[in-house]
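Presenting chain A:
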Amino acid sequence: MKTNLNVDVHHLARVEGHGNIKVKVENGSLKEASWEVVETPRYFEFMLKGKHYTSAGILTARICGICSIGHCLASIRATENAFGITIPEAAQKLRLLAKHGETLQSHFLHLFFLAAPDFVGLPSAIPLVDLKPEIVALAQRLKGMGNRICDAVAGRTTHPVSLQVGGVAVMPDKQKLLDLKGELEGSLEAMKAVVELFKTFQIPDFVRETEFVSLKGEKDYPFIGGNIVSSDGKEMPEADYRKVTNEYVTPNNTSKWCKFSRASYAVGALARFNNNHKFLHPAAAAIAKELGLSPVSHNPFMNNVAQLIECVHAAHDSIRLIDEIVKMKPATQTMEKVQAKAGTGVGAVEVPRGILFHCYEYDKNGYIVKADCVIPTTQNNANIHFDMGSLVEKFASAENMTDEKLELLCSMLVRSYDPCISCSVH
Partner candidate 1 sequence: MKIPLYHYDIMKEREIQQPVDFNRHRRLKHTDKTFKAEISSITTLTDMEKLFHLRILDEAERERFTFLPGQFVMLEVPGYGEVPISISGSPSNKGLIELCIRKAGTVTGVLHKAKRGALVGIRGPFGTHFPLEKMKGYDILLIAGGLGLAPLRAPIFAVTENRPDYRKVDIMYGTKDPSQLLFDYQYEQWRRIDGVNLHIIVEKADDKWTGDVGLITKLFDKIEIVPHETYAIVCGPPVMFKFVCAYLSKIGVPMDRMFVSLERRMHCGMGKCCRCNIGSTYTCIDGPVFDYWTVMNLKEAI
Partner candidate 2 sequence: MRYLSIEPTKPKVAVFDFTSCEGCELQLANKEETLVDFLKAVEIVNFREVSSAKSDDYEIAFIEGAVSRSDEIERLKKIREKARVLVALGCCACYGGVNKLKNAFDLSTANREIYGNYPKDSMPVRAIKDVVPVDMEIPGCPVNKEEIERIIQHLLLDINYNFPVYPVCVECKQKFNVCMFEKGQLCLGPIARAGCSAPCPTGGLGCYGCRGPAADPNYDEFFEIARRRGFAEQEVNERLSFFGGFNGIAMGVQK
């Protein structure tokens, strides 16, 4: 057994943003196992002060280039809640469709480009272009489909334009939607190939019990708004999010940490699956079974599997949504008239990496007085950190353990959370 291990990863690769891993094992005992977020802070909550409500969604989309649609949705929902606006049904459907598009884009980006290289022993997906062109083609097709949905509904892939306070500014072209529907239907078969690929991946056997927090489904798998629920049995309205997140600052992280019932909690695909699996589309639920994921799973590496399951669900649900949208009359209203007023509103949205909260206080002219954003990865950071300690304790004593092997294992742990670090610092 090797008694001294040392891992020092500066700016971990294949994650969004800048984070470091430090692990030290001396004489067989764990000295340090830490996950540090060193991203430069941008002070978005400060920038928002004094901004007009029309700009809030545009600005906060820039918190993250990967989940910009999620930020925009949470932002405009917070504003709508502050102003007391209910958006038209068509807009609700369009927003959900845009969100599914983002989920597909983001999850497949993570699964293929960020996570998968670890399982096949490559530094990145780039060599696959020559080694396994069929996998790259699959990745392109599925991720591209997510992007095309975003393009059609939100006006752009990254940093949406049509998602605005009051609804969705333009009704997408019917033919475009029908084309996408065809693509979605065709993709279901392709996703089966991804499932087969995932069956060949060896997922580390590691469990650490924790609390899972997500939005609570009433009739559907949860995505936009509603109550917050925890696997520890707690529930509260989205407006009371602060009672759940309890953000606090640590000396070595530019991202804050969160805790609820325990020292840390987890959000994301696995949390959503654990809390709401009964609302999954049957096809998605079947795949969960096939890949050996059953609730409540406390293996953080299974988050990858949960993401794949969500992709299948999102594809099926997108087909349903498109069917409903194209049936609407040509002049269906997609925007509600907006009247600014003083007040505070919270918007909670399940974005790819977990539950996202935006909260704004407005003056009577619709300018922001105070803003607060709590990002999924912010909520996960403490959990990642504690997982790391537990992971190292479990594996450090394993036979043939080397610095490199431990580094890979720790990196894989962080990546399995698909952290959005710039986002978490904001």
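In picking the candidates, the idea was that all candidates are chains of the complex that A comes from, given by their letters.
Everything that follows uses one rule, which is that a contact is a pair of C-beta atoms (placed from the backbone, for glycine too) under 8 Å apart; a residue touches a chain by one contact, two chains touch by 3 or more; residues count from 1.
Computed from a predicted model, the values in this text were never measured in an experiment.
As listed, 1 or 2 are all part of this complex, and the one touching chain A is 2.
The touching residues of chain A, counted against candidate 2 in their complex, run 11, 13-18, 40-43, 45-47, 49, 51-52, 55, 58-59, 62-66, 68, 109, 113-114, 117, 123-126, 129, 133, 136-137, 140-141, 143-144, 147, 154-162, 164, 169-170, 249-251, 254, 411, 422-423.
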